[in-house]
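So, chain A:
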Amino acid sequence: MNVYIPILTLAGLAALFACFSVTMATFTGPKRYNRAKYDAYECGIEPTPQPVGGGKFPVKYYLTAMMFIIFDIEIVFLYPWAVYFDSLGLFGFLAMLLFLVNLTIPYVYEWRRGGLDWD
Partner candidate 1 sequence: MGILSLLILVPLIGSAVVAFVPASPTRSKQLALAFTVVTFVVAVVAYLQFSPGGEQFQLVESYQWIPALGVTFSLGVDGLGLVLVFLATLLTPLVILAGWNDVEDAQAQNGDSQSEGQVRGYFGLMLLLLAMTLTLFTALDVFLFYFLFEAVLIPVYFMIGRYGVGRRSYAAVKFLVFSLSGGLVMLAGLAVLWYVSAQITGEPTLYLPELIDIDIDPTVQTWIFWAFFIAFAIKAPLWPVTTWLPDAAGSSTPGTAILLIGVLDKLGSFGMLRFCLPLFPDAAESAAPVIIVLSLISIFYGGLIAIGQTDMKRMIGYISISHFGFIILGIFVFTSEGQVGSSFYMLGHGLSTALLFMVVGYMIARRKTSTIAEYHGLSTPTPLLAGMLLFAGLTALALPGMSTFISEFLVLLGSFTRVPWVGAVATLGIILAAVYILLFYQNTMTGKVTEKNKNLKDLNLRERVALAPLVVVVVVLGFYPAPVLNVLNPYVDDVMAQVGATDPPPTVPLATGVQP
Partner candidate 2 sequence: MTPSAPVAFPDIQWLQLAPIIVVLGAAAIEVLVEAFAPRTSRRSIQIGLTFAALIVAFAIIVINAGTFQLVVAGSAAVDGPALFLQGAVVLTALLVALLMMERKVDPSGDAFAARASAMPGSEDERQFTARGYLQTEIWPLFLFCTGGMMLFLSANDLLLMFIGLEIMSLPLYLLAGMARRRRLLSQEAAMKYFLLGAFSSAFFLYGAALIYGFAGTVSFGGIADAVVGQSQMSGLLLGGIVLLCVGMFFKVAAVPFHEWAPDVYQGSPTPVTAYMAAGVKVAAFGAFLRLMYVAFGGEAWEWRPAFWVVAILTFFVGAMIGLAQSDIKRMLAYSSIAHAGFLLLGVMAVTPDSLSASMFYLLTYAIATVGAFGIVMLIRDDSGETTSLDAWRGLGRTHPLLATAFTIFLLSFAGIPLTAGFIGKFTLFASSAAAGEGWLVLLAVIASAIAAFFYLRVVVIMFFSDPVGSGPSVATPSWATQTTIVVALIVTVVLGLFPQAVLNIADHADVFVR
């Protein structure tokens, strides 16, 4: 059981700290309200307009970014494979082939469904 003592102590300390800071803040903190204080984010940035009936952002960036990540990872795997090609042999070759096929499937999907058309 004694292994639980540090955990329980820590949990107690954390709870104490949380309670302490919340209570102290209400008692000692200065209370000067203005419009910015009432905003959702106090740091001064305007909350983003809601997509519904508001602004739009192009979803294409996401598709491109995801494409990039897919091929990025592919390269990360392909380099070491190329270096160790000899010792990895047929097994490595087939495994890499399988990996590439799997990677191609979503690529084909995105291409066929118009993910690469910018307009």
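Basically, a residue touches a chain if its C-beta (ideal position, glycine included) is under 8 Å from a C-beta of that chain, and two chains touch if they have at least 3 such contacts; residues count from 1.
A quick word on the picks: all candidates are chains of the complex that A comes from, given by their letters.
Remember, it's a predicted structure, so these values are computed and weren't measured experimentally.
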{"item": "Complex member touching chain A, one of 1 or 2", "value": "2"}
{"item": "Residue ranges of chain A in contact with candidate 2 within the complex", "value": "1, 3-4, 7, 51-52, 59, 83-84, 86-89, 91-92, 102, 105-106, 108-109, 111-113"}
